[in-house]
Every structure is written in C-alpha cells, then in structure tokens.
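Heads up, one of the protein chains got dropped from this complex, but the rest are sitting where they should.
Right after this comes subunit A.
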Amino acid sequence: MYDSGQEPVRDNENRLSRRRVLGSGALLGAATAVGTTVGVGSGHGDPAGPEVLGAGGVDITLRVNGRDRALRVEPRVTLLDALRERLDLTGTKKGCDQGACGACTVLVDGERVNACLTLAIMVRDKEITTIEGLARGDRLSPVQEAFLDRDAFQCGYCTPGQIVSATALIAEGHTRSAEEIREWMSGNICRCAAYPNIVAAIEDVAR
C-alpha cells in the first residue's frame, strides 16, 4: 500500500514473498518464498496461505438462520441451489437464475443479495438469513404480518424475496416516501403486479 503523498510504485521495487499453490486440496500453501514484484498490497502474512478447493465435492458449513448446517457441494453450486436442493429451505425461490427478478433475495451479514449470483463456498463465514429465518417460532416478523394484512401478493412466488428485500430496505432506512420505497424495491419483480399493496405493507411497518 502506498503512503499517502507518494506516487504509486510502478515497477520492480518491492520484493515480497508469495506462496505457491502446489495442487488442489484444502488449505495448501507451502511457504516457498519467491521474489516477485508488486506495487500494492503488503499482504497480511496469513500463515494459512491461499485456500484451494478441488473440482470435486467440498465439505462446507453454512450458517443459515442462526444454525450451522454441514453440506457437501461442488464449488460451482450457488447459494440458492444449496439452500433449496441440499438444505431443504425451499422458501427462497428461483425465478430467473440471473439476478434480474429478486425471488432469491436473502440476507448475507444483513445485506440483501441475490442467492443465485452467490457461490455457496463464498459465504461460508457469513450469517445467512432466509425467509424461513424471519419469524420467531410462530410469531411472524412485522414485515410478514404487514404483507398478510395488506394482501401484498397473488400467486406468492415473488413474496419471500419481496419480504426479505423489504426487511433489509427498512433497516437501510429507505422508506421516507412511497417513491423511495419503489425505487429501493426495484430489484424485486412481481409478475402479478401486487406493487401497490407491497408498498403499502412496507409503509405500515416503516411508520
């Protein structure tokens, strides 16, 4: 990293050690120091080195709705498929599998993301919340209650994503007007066009 006030280092000046990846398998990283040049980044000296996960299955643990869940996935498996196909958490829906509909919205460390655009192995150390994790036992969350009160759905397919997204939106504070709510719910599409009721439900909770 540069000291502020300095020009970026552009050429062979720093000699930093790097670790070589010797093959696949978990947590490889022999400490072969090789002279290399990097302008930025001094590294954190992590003794573990880079992690390499092989092409076959990988045993991982995901922390979903406050519980640690062990499963085996291939590296290419999305969080959405891991939730639905492996952990039997089918509340999170697959609409488009390309980030465009929002049906798969979940919270990762409190932030809303599209589970279809997230690799399961990339969220191992995160707190994942799905629609199944919003209620406390039989007590629905305020957003869930409001969606029922306002009849904010027809077929219900988009609803889990809408509710999770709305939960994050309220926490973000983007509820000052109906327009703002609409803008910040724009990542969640409703084929049944229940939008007016969805906005009303969110306004109820935000008030």
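Keep in mind that, in the parts below, a residue touches a chain if its C-beta (ideal position, glycine included) is under 8 Å from a C-beta of that chain, and two chains touch if they have at least 3 such contacts; residues count from 1.
Operating definition for what follows: contacts and distances are computed from a predicted model.
Between the listed names "CO/xanthine dehydrogenase FAD-binding subunit", "tRNA N6-adenosine threonylcarbamoyltransferase", "Acetyl-coenzyme A carboxylase carboxyl transferase subunit beta" or "Molybdopterin synthase catalytic subunit", the UniProt record for the complex's undisplayed chain reads "CO/xanthine dehydrogenase FAD-binding subunit".
Here one chain is not drawn; of A:Val64, A:Ile121, A:Ala152 or A:Ile170, the residue touching it is A:Ile121. Remark: the residues of subunit A touching the chain excluded from display are 1-2, 4-12, 16-21, 24, 34, 36-41, 43-46, 48-55, 58, 74-76, 78, 97-100, 102, 105, 111-114, 116-119, 121-122, 165, 168-169, 183-184, 186-188.
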